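Removed: one protein chain of the complex. Kept in place: all other protein chains.
Think of it as A and B in the order they're written, each chain with its own count starting at 1.
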Amino acid sequence: MESLNVYASRLVTKREYFAPGHRACQGCAEALAVRFVAKALGSNCVVASATGCMEIVSSPFPFTNWKVPWIHVAFENAAAVITGAEAATKALIRKGKIADKGTVFLGMGGDGGTSDIGLQALSGAFERRHDFIYICYDNEAYMNTGVQRSSATPFGASTTTSPAGRLKAGQVTWKKNMAEIAVAHEIPYVATACSSYPFDLMRKVEKAARIRGPKYIHILSVCPTGWGIASERAIWIGRQAVETRMFPLYEVENGKYRITYDVPEPRPVEEYLKPQTRFRHVTPELAKQIQDHVNAEWEKLKAKTNL
Amino acid sequence: MAKRIGIENSIAAAEAIRMANVDVVAAYPITPQTHIVEHLAELVADGELDAEFIPVESEHSAMSVCCGSSAAGARTFTCTSAQGLALMNEIVFIAASLRLPIVMILANRSLSGPLSIWNDHTDVMSVRDCGWIQVFVENGQDLFDHVLFAYRVAEDPKVSLPVMINIDGFIGTHVIEAIEYWDEAQVKKYLPEFKPVNVLDPDHPITVGAFAVPGIFSEAKKAQDEALIDSKPHIIKAWKEMEKVIGREYRPVESYHAEGAETVFLTMGTFNETVSIAVDALREKGASVGQVKLRLWRPFPFEELRAALGGAKRIIVIDRAISYGGPGGPVASEIRAALYGEKNMPVITNFLCGFAGRDVTPKDFTAMYEKTLDLAKRGVVREEDYIFYGVRE
Partner (left out) sequence: MAKTVKSEEELGWKDLEVGCAVSQPGNASQYRVGDWRSNRPIWDFERCVKCGVCYLYCPDAAIHKNAEGYFEADLFYCKGCGICAMECPTRAIKMIEESE
């Protein structure tokens, strides 16, 4: 367990920039992640959100849970919208029309809005070197529309469009590695995080906010509704994801890799898979495939940290 | 009298955007819009225009970047044609619903398929319902003037709507014409600084783009419709103010010998000038013929159109677009709808022509006039819903 200093929770700001009263499911660890990010960034930011769970639960007209400037345009363009706001602000400051307040620009989207339909806009925004943070809240499927698979759905998971049936055993492809795609764009900062590790998450967001250029943070966002676990286990299952090495917590600063939460004695992947209904069909053979893959990926990651 | 210089219309348009002192340009290359955007890139690279030039990776991102930019309070410009417009389609609709004062020049080009880089109106007609203010210009001077007009109207706090300027691709964009640039004093007098109605500002946080449940969606649409309808008086005022500054007159509907004419052509874009030549030739032979040029497409100028066309017996509507298996060319459908139920409703004949920039000459328009008169002589009100002119069998 992340060593939670008894007093550490008190050091977090009491202000809520993502106001309570949002309509996320009970136990939504994605909403919790948004809450942490909002605390880490404070009020001096502009947020562009893709269509998805977080956008829907927080903006039912004429109400909003956002206490910072927030814009939603469409599903696949959060990266384009936020970089438009960033470039506009840059121009207005340079032309002396507004003061430079050091505002942080944040684009946010789910796994669907980032690694599938939003990949093009994100890649373009990275390549053009805009000064913004992009956060992917990864709940591993198109949850808002009813748990359909995305390219971030893990191998073997059952979703409504990759259901486990007589012939097929859930998702047939491996999870697309968005963090590595971000690293391939040679941007100054890439990190993975999980709402079960709040201080690691918030530190990474604060760090990203201090760096100039494009930054990417991929947050594993546990979804009790879509994954099939009791709502109270949302934080616990996130810990299993990290402790089984299924979701490593690391950061890449200018190409230099560093694991921020090392797992020297990993738990077997079954401890992560078994408690979730979306994996209940997983046979020992499938679990072995997953274990082998997790082991190989961890070794690859470790090797990169030694470069 | 200001100096007129011979210059390619696209370059002149880019110069007008420079004079408007835009803050952000986000565009993706597509023929025949390219020269406008290339020249803007040059102006920015040379320091003549202080703007962020964002070479986006697709038109969908171009309009998305424009939304973010306009919402952040910057004067924003983009430019596209045909397939680019089709790709950014969903965002075009959203930009209007968010009431963002983006200005876009649309270099009208055929919508695929088959692929065609040449000019017609199939692209703009596919976004009739998008909610933007839409105007059609007919030549280079028209285009230059309308850039300044577009920002003036779009950014007017009583309007706050995006504006689309339609110019025929190649025929309107790539030709060299004699253009009179405005001077700095005229621009300063006509175009105020942009003071956005809604802006993303950490000191005054707002939410833009909330979703609407059925219980409020209709009210949102009504509000948007009323905003577009109510923009008309401000549009007319902006034209009248422009006339005072530069001496050129523009109206929603412009008449060329239409008053008292039995037969009236209705045209848009560069066909205006071609048809005027045909009208002149016919009138010399004693024909009772005139022309109405439709400049303001949205909000549709019902009043002005009925007034201009009301006296005619026959209207020849020229369409450069098609609605397959539909009631006629898009423009003819709208003219018919506008005149439906009017006393002494004129007979409307619809010719579709000029697809993919195919040349339609004054002789062709004369032939259309003669065909229309022949139908009238035979007492035929409607032989075909629309006539696809000049197609080889």
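Here is the rule we use: a contact is a pair of C-beta atoms (placed from the backbone, for glycine too) under 8 Å apart; a residue touches a chain by one contact, two chains touch by 3 or more.
As the structure is a computational prediction, the values presented were derived from the model and not from experiment.
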(request) Pick out which of B:83, B:126, B:166 or B:198 touches the chain that's been left out of the picture. (result) B:198
(request) Would you indicate which residue among A:16, A:100, A:262 or A:299 is in contact with the undisplayed chain? (result) A:16
(request) Could you please point out the subunit A residues that touch the chain left off the display? (result) 4, 6-7, 9-10, 12, 16, 18-29, 31-32, 35, 58-68, 198, 224, 230-236
(message) I need the residue numbers on subunit B that touch the omitted chain, in ascending order.
(response) 97-100, 160, 197-198, 204-210, 212-213, 215-216, 218-220, 222-223, 226-227
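Quick note on the criterion: only the chains that are shown with their structure count from here on.
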(request) Starting from the mean Cα coordinates of subunit A and subunit B, work out the distance between those two points in Å. (result) 43
(message) Quick check on the complex: what are the subunit A residues that touch subunit B?
(response) 43-46, 48, 55-56, 59-64, 66-74, 76-77, 80-92, 94-95, 97-98, 101, 103, 120-121, 123-124, 127-128
(message) Help me check something: in the complex, which residues belonging to subunit B touch subunit A?
(response) 23-24, 26, 50-52, 54-58, 60-61, 64-74, 76, 90-91, 94, 98, 193, 200-213, 216, 220
